[in-house]
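One protein chain is absent from this view; the other protein chains keep their places.
Going by the order they are written in, the chains are A and B; count residues from 1 in each one.
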Amino acid sequence: MSVVPVLAIERLVIDLPAGAERRHAVDDVSLSLHSGEILCLVGESGSGKSMTAHAVTGLLPDGVKAGAGRILLEGRDILGLGGHEMQAIRGGRIGMVFQEPMTALNPVMRVGDQIAEMLRFHGVADPTRRRVVELLAAVGLPEPETLARLYPFRLSGGQRQRVMIAMALALDPAVLIADEPTTALDVTTQAQILDLLGQIQSRRGMGILFITHDFGVVAEIAHRVAVMQAGRIVESGTATDVLTRPAHAYTRQLIAAVPRLQPARPRAPSSRPVLLEARGIEKTFSAPTGLFRPRRIVKAVDNAGFVLRRGETLAVVGESGSGKSTLARLVMRLMTADAGEIKLSGVEGNLLALPRRRLRRARRRLQMVFQDPYASLNPRRKVGDIIAQGPLYHGITPREARRRVDELLELVRLDASAADRYPHEFSGGQRQRIAIARALALEPELLVADEPVSALDVSIQAQVLALLDDIQRRLELTMIFITHDLRVAAHVADKVAVMRRGVIVETGPAAEVLERPRHEYTRLLLSSIPGRAWIACEAGAQDARGETMQ
Amino acid sequence: MGRLSRALIWIGKSLAVLVAIVVLNFCLIRLAPGDPATVLAGEAGASDPHVLAEIRQQYGLDRPLPEQLAIYLRAVVSLDLGFSYRNQRPVADMILERLPATLLLTGSAFLFALAIGIALGSAAARRVGRWVDSAISVAGLVFYAMPIFWIGLLFVLLFSVALGWLPPFGMRSMIPPEGAAARSLDVAAHLVLPALTLGLFYVAVYARLTRSSMLEVQHYDYIRTARAKGLPEGRIVRAHILRNALLPVITIAGIQAGQLVGGAIVVETVFAWPGIGRLAFDGLLQRDYNLLLGIFVICSVMVIFFNMLTDIALSIADPRIGAS
Partner (left out) sequence: MREFWQRFSRNRGALAGLVVLAAIAFAALAASWLFPGDPWQMKAKPMLAPDASFPMGTDMLGRDVAAGVFHGARVTLTIGLASTIWATVIGVLLGAVSGYAGGRVDEAIMRFTEFVQTIPSFILAILLVAILQPGISSTILAIAVVTWPPVARLARSEFLALRQREFVAAALTIGLPAWRVILIEILPNAASSIIVMASLMVATAILTESALSFLGLGDPNLISWGYMIGAARAVIRQAWWLSVFPGAAIFLTVLAINLVGEGLNDALNPHLRRQGRPR
């Protein structure tokens, strides 16, 4: 490690426009990044971590300006450099990779041209096709020759992120800034990209500023860590120190919020009565591809089945496109299944084929909580009306409904005054509480939760999970919990079902699936969890601490 | 999907649209109050019982409706658009004779509108909130609100009557000059005012569309990528922003091609431009329905053709089209 850092941020202050939530997006931040190291900048949304990166590249949004401080790149202050000088630095000395690979590439330009363009405008005399192909090969893309001639829409998310990395590395920059580069990816793809970044870093010896919210990722990749909260750095140090001996309360809180990969619940007794039994559920989507071609057929759910006992939680785990959400919607009858049978105790016949009138009565026993708290509440109705709608429709008096709303708001720990406000006045976590209250308003027996926490910050995630857990115990709810995150599944579930491409590949008690996975895909998912080793020993350490405290 | 199958699909679609339009024509004739024969004869022919009898016989008006439709379809397919009793000529001949003038007018107005509209729209988007943007936006609002025939009349008042710069009507001078080049120039001079009149409304439409589309694209992730790559601003605007922002402009331009052809009727009337539009106005005055119906069919063919051009342009500009 060299003595002079390749990138040094000194006492940086970034002002927000007047009228913003706080005065400074970034307040007195100092950081140093050396060649050959990966520095993770960790924080929740709004912590100022991305703003810091934007300041380094001179790409702050309109109306936001650096108010004070210096940014030294290889010893030279680049804060406030003019357009042309900054252009040469961007891409030349600093490479960047962003969060959302699906939209980060120009859709109407060939992948190879997008890389060649960069070489050309940075004065590489003859950006030959060979150079582009080499770069694509270096990030582990298959058939780089062919791939260079493709348009981005032909590539998967992981492949596009590799292209972005190839582009960022094209001119051998001294610093690579990666802004949540794996957040939008599936867990197995995330593992591959993290691996790739680690390899490249050790091969080329550049400095990487890695921005993330996920301590699992930090444990996987970081040499050093800086934790940001509300624009300030609250703790920094080597990865080992911060991860195993966090000094600041906020760091401890963030680390504690990372779900453990250890079943948290004692196994529910299998003597309980069966509430719901699903068998052979099938759903096929077909899309026309053209007049003279067969329709493209995707089996979204393929012969899926499970048994749910009262009071149990079943977690359905899978990556995007695995069919887990489709399965949830089929059970809720928001979609019509092609085949299969669901028996709900107390209902005669197949739930999937129930006629409309009888279905309406059965519906109130099954309710759902959705992923996106911003899309799941009607923006034009008051919270009280949203929650009361179901009970009112099923025939209780307005006064009773009002009382029910108050009770439910208390149950999800919101103030009673929330009833008279509109959804946009609430934060994401609060909205998710409202959505839970709505789902509970009809006193359902089964709650289907479709990724209920994946749109939330980690600390909020932990709160909502705890709330769901508490409510489930109190109301003896049965739950189907859809998630992409095995850690969350481990935390909430009695039973886990792992889905891949429409098929449930493995199902069993949570502890068994997580500790003795039988299917290779489950093993792959498990081994892809970022920071797995750290999580395991962290959990052990916590248990030990817990025991000594007792 | 292969190019051939795309072309086949397109041809099939166009034919279906064309047949539907002919069927619509057939319905329109029957929509008129009174005997369809009098509609087909027009005011000029309806007073003559021989003509009416001939039409009844020719179109099989005494037979059941489906059969009548079949007869009508067969006639149109063989390019027989009927007979103008007023002018004593086949409608198809009259239209084809006037077609080049209309194509010249609409084509140049379309290109003018597209080029100027895109240029102004991107200029405004690059300087959003500044005076250039405001000036372009105000001009756009003004031309968007002026009736097209009124612009034409004001132009005649200003450029022909008051200033005497450009000829006010017609396509050629009374006594055309000698030589091919001089004659082309003569036509060009006559073309300026009508093309400008027809084009200005669409300049406003395309400028507005280009501006809002560019402003939207500017915020997309791949523009941030382009900036992070350290590309010069000019390159970012041209190769990344404008290139993508133009896709919706082309789409809308294709949809509006039909309206452009309609606008030509009004403009040709104002400037006495000897095209299909002028012919339609005459047909209207003479209540020559056969002529009007024929013009309707031919204009629909023109629109289908315009649509094909924009489809081709789009599939070149956007690699995703036809691929997924």
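Convention: a residue touches a chain if its C-beta (ideal position, glycine included) is under 8 Å from a C-beta of that chain, and two chains touch if they have at least 3 such contacts.
Only a predicted model underlies this, so the values are computations on that prediction, with no experimental measurement involved.
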Chain not shown, its touching partners among those shown: A, B
Return the single residue from B:53, B:70, B:115 or B:161 that touches the missing chain. B:161
Residue, one of B:32, B:115 or B:316, that touches the chain absent here: B:32
Which residue, A:314, A:327, A:435 or A:480, contacts the hidden chain when the whole complex is considered? A:435
Touching the hidden chain in the complete assembly: which of B:15, B:141 or B:316 does that? B:141
Missing-chain contact, candidates A:98, A:370 or A:426, resolves to A:370
Chain B residues touching the omitted chain (full complex): 17, 20-21, 24, 28-29, 31-33, 39, 141-142, 144-150, 153-154, 156-157, 161, 216, 219, 255, 258-259, 261-263, 265-266, 269-270, 280-281, 284-285, 287, 289, 292-293, 295-296, 299-300, 302-304, 307
For chain A, which residues touch the unseen chain? 329, 332, 334, 359-361, 363-364, 366-368, 370-372, 374-380, 386, 389-390, 393-394, 435, 438-439, 442
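Assume only the chains that are shown with their structure count from here on.
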Measuring from the mean C-alpha position of chain A to the mean C-alpha position of chain B, what distance in angstrom results? 50
Counting only contacts in the complex, chain B reaches chain A at residues 1, 5, 8-9, 12, 220-222, 224-233, 235, 239-240, 243-244, 247, 317-320, 323-324
Complex interface listing, chain A residues touching chain B: 57, 59, 83, 86-92, 95-96, 98, 100, 103-109, 117-118, 121-122, 151, 153-154, 164, 167-168, 289-293
